[in-house]
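Here is the structure we will look at, set down as structure tokens.
For this view, one protein chain was removed and the others were kept in their places.
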């Protein structure tokens, strides 16, 4: 079980959170103007990196707030968590290789 | 009672507290402090089981958790029987009934031992090469035969009467293992004042100090140091000392799982005490001090009862006061076995030691043992053993530098203590995903690079000398607690020194030698070589092909020997073959401990409404809907579901019914931008909805498919009272919060779940107004002042209410929202007022029928995550001019706008009495061959008492264009013909609702 540092509440066990998948995917300002390919990319295509991944979490059984996190998907180590709308302060390459 | 192999003195057993337990029906006497294994040995019982495949007689190999052979079924009373217990860790106590496993008809005479004769055929992987013909024989003959032969003990057959507990704990330093290193680590950490948990799998903390009767620490017996250390730890309030607690899993972010055996060792446990307790510890720092496991030597017939690990012989002697034999031969390739031999001499036993190492390669241990009066044969190999159900001798021979064996010699004995060196217990370290390093000097993998906040100390990292273990442990504990405190004790030097050997040199024909590597799974060195010859060269392949290391001990005694043999066969360095990844658990963990109290009502929380007890008292049957228990129907005496629902349905349409709708999800949406937020989330428009009016809202996921629906009331310009489906409440709120916080943070909107705050009493039927009229204050109930789809605030029975005039039945109806605390009282008042009008309570089944008569959909029943608004005929709810909303873009995708999508229709069976199966499939032509082309399926189907016939809703390809046409629907034994119709069966003009 992961230990996740909610930017608002501090470290809490994973079971208090819901993972919302890849972060920083901008919803098109006017979706009706994008073509089917771009729209399906927005909906479905994901980076799914082996290494550092920016993802969204919601402290659903806590403060209820969404935030972002950088996590290494090989080691599952969190590098950083930061509030919605913010940018990460660091973006290292993967710390380990599979 | 006679315990012929109990030494007259010594050991940590309590000789004042005799105990007796049963082994295969016969009484076995021992003392408090014994394990089942030590008590059996005290009584001279070595034969305790039969092996997995060949049914070979097997004894006790080890004294600890690595025991592969001595597995017993233990019966602790009715319902408390479980198999595969390691005799070496089960604490003996009066009342236990233990039985050996995997034999028929008896342990002594086992027919299955014929497999041993067939062993030339039953080699590794033989089953992949045969049992293929005739094809049908696999399921009927071969597999049942293999399955019956496999398995060890018998699974329990009745529910377990014991209970299990679960505890979450946090600490600064968790120390795993209370041997010399772990104790020192805990001590150092505790002295800093940090919160420390020290867990040890044994019944008593101390590890090797419990059987080390000769070493001294700082000039005094090691046992004194142990006692003082424990006393200090015990006295400290910042230390939790957990004996009988096995740390079995090291998970992400220093989450360590441990299982504590609470009552199994007690003859009479306190009534409510749990059998085991799962500890989930989140530690800032972890010190791993789990010690090391000894390796067996690989030689012919190294599996006979009476052949033990050398250190285990020492443990039985010193800790339990038991001699595993009277004439002992030790066989070794290292120094540690000499200490066991010395202790055996000190106990007055006859001792010979055979050392593969040459005289010159041995250390001071050689002279020590010789001076103790034991014969030592250096430069000797073990060719094999004699005996069958008990070892009677060891065949040894000198071995030259060229590896050739000299003349054989038979050493008569009744017990062998063997040592092939040591393997640090790196299981938890490896589970934490630390990287191992192969240490040539000790021929073992040791912790190298940590992946988490942990450090290893003592034998677990390959440090075997006592003083070094203590000092290293202390430093590790201090460092874990953020201190650089050190401590330097001096202690009697530990006998170390070792030359690794893979297979003992032999002069026998190698194709005939059966030298066991994995005892439990009957994997021999020959099997491993065969696997390598057949191309299985990765250790993971070898494991899977031969099953070595896959038994209940998970290879604790066998892994390094197997690796070594593979490396030797491939002529590669050992690390090039790799080590297997260790996975939890370290030792097997009882399911019950992992489950804890999560059974039945605690498996998932049960949600009930304020009306629940009233419904129970009025005879309701309930159904599970998401986490809720909802009243399903209210049968009167003699009524079944069908009769009760028919009565309830009629009552609502003809008079009035009362229904508990409290489970509906409710969300209060407030703020300056509430309407705009609603516009973006629902397909409907909200800006122009007047306060006090309601609208049926439909919400999509971004992929365009229906997520949820529900009536929404506008309470004020900046406040909406949203309802959701019962199961969808949390999902919808999460969906809303997600968009609000992450996509549209500029909107000033606040979302609050009010599901639990508002109870909802639905009153439906032509007489609904008459019933509530006398109870309501402050609201004009007249149809003109309070039309359908309106909401008013006022009081009912003096309780504040948001009164909705809405209907999920097609009748005049109200949904009375009142604060939950007052719901029961209001319900009862309404019910009392309704008696004069024949008020009838109804449940979810009637609700379903009534709404189906009107063609109202239920999200999750008519829809299934692939259904769009147009599919259910609701595309018209989307205004042409409406801007973007969640899911809008996806509704324009090519396959979503294509013709031929499944659409909601009604179906009427030719036979009005026939009620279709929900889920039944629909075809146009029953004559077509299989696979048939399916046009859709029945989503809802009921007997409608009000229509006097069966009714059904269905999703059908191009359904709306098929109105009036005939289709065919599957029945349990064929098809039946139906007519497609509009999805509304009752009051098709919809007049009743506006009454």
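A and B are the chain letters, set down in written order, and residue numbers restart from 1 in every chain.
One rule holds in what follows: a contact is a pair of C-beta atoms (placed from the backbone, for glycine too) under 8 Å apart; a residue touches a chain by one contact, two chains touch by 3 or more.
Everything below uses one rule, namely that contacts and distances are computed from a predicted model.
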"Sarcosine oxidase subunit beta", "Succinate dehydrogenase flavoprotein subunit", "Benzoyl-CoA 2,3-epoxidase subunit BoxA" or "Glycerol operon regulatory protein" - which is the UniProt name of the missing chain: "Sarcosine oxidase subunit beta"
Listed residues B:932, B:947 or B:993, member touching the removed chain: B:932
Which residue of B:890, B:903 or B:950 touches the chain not shown here: B:890
Residue, one of B:534, B:639, B:748 or B:982, that touches the chain absent here: B:534
Absent-chain contact - pick from B:220, B:599, B:618 or B:672: B:599
Touch with the omitted chain, as defined above, among B:860, B:873 or B:912: B:860
Those residues of chain A which, in the complete complex, touch the missing chain: 1-2, 14-15, 18-19, 21, 36-37, 40-41, 43-50, 53, 55, 71, 73-76, 98
Positions on chain B contacted by the hidden chain, ascending: 52, 80-84, 120-121, 123, 126-133, 135, 138-139, 143-144, 146-148, 150-160, 162, 164, 249, 251-252, 255, 257, 278, 280, 433, 510-512, 526, 530, 533-538, 540-541, 544-545, 547, 550, 552, 554, 583-585, 588-592, 594-596, 598-601, 603-604, 606, 623-626, 703-705, 725-728, 858-861, 863-866, 890, 893-896, 917-921, 923, 930-932, 934, 937, 939, 970, 972
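One rule holds in what follows: only the chains that are shown with their structure count from here on.
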In the complex with chain A, residue positions of chain B that touch it: 251-255, 280, 282, 433, 451, 702-703, 734, 737-738, 741-743, 745, 884, 888-890, 892-894
Partner chain B, residues of chain A touching it in the complex: 1-3, 13, 18, 20, 27-28, 30-32, 34, 36, 39-40, 43, 56, 58, 60, 64-66, 75-77, 84-85
